[in-house]
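What you see is the complex with one protein chain gone and the rest in place.
And now, chain A:
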């Protein structure tokens, strides 16, 4: 499902131009960072370029070559981090991992720089190196924000045929999936599963409003739920 890195050849506007976005589907530009070089996998850095972060994707466009650009959707970024360790990479950068959906290929090394054609589907690591390393924390925060805006689509959770729907109301109501990510950074958590916590976790699970009448006849209805799926 994850598409991985792709080449961007289209731009709008004069000069170096800007990436083509999809505002009709709600895509907005969140941040523009000039002076960023991009490092794909083990390849040498490519620069100069400008980074465009939208609500859906990360786009890097070369400042000098209008035909050169790369983009990746946030749903394909499995991890992003601020890297300042000189042993990991010589320049401070945003390190990202890209989920390609392909199996890890052992032959990646032989394909790297000697190939004229860059096989983007094999790229699983991308670094973004800003000329101003003070921008790293800002970039990281924006990446976090946009990643939170792009959770996996709900359909993905029912891949083995079970949708785990217990009432018809659920099909309309997306109450469990808020658009705004709610981060839990509690100072004093009142719900403690720790060894010194007295709170009854089982009780709080029951408190999750199990009002559906089907729960009352759990044993009888279980068979029906598995077989009769409307």
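Convention: contacts are C-beta pairs under 8 Å (C-beta built on N, C-alpha and C of every residue); 3 or more make two chains touch, one makes a residue touch a chain; residues count from 1.
Keep in mind that, in the parts below, contacts and distances are computed from a predicted model.
Asker: For the chain omitted from this view, which of "Iron-sulfur cluster assembly protein", "Proteasome subunit alpha type", "Synovial sarcoma, X breakpoint 2 interacting protein b" or "Sm-like protein LSM2" is its UniProt protein name?
Answerer: "Sm-like protein LSM2"
Asker: Hey, which of A:54, A:83 or A:135 is the one touching the hidden chain?
Answerer: Selected residue, touching the omitted chain: A:83.
Asker: Can you name the residues of chain A that touch the chain not displayed here?
Answerer: With respect to the unshown chain, the touching residues of chain A are 75, 77-85, 87-89, 95, 97, 99, 104, 124-125, 137, 140, 143-144, 147-148, 151-152, 156-157, 163-167, 169-170, 173, 175-178, 181-186, 189, 191-195, 197, 201-202, 204-206, 208-212, 215, 218.
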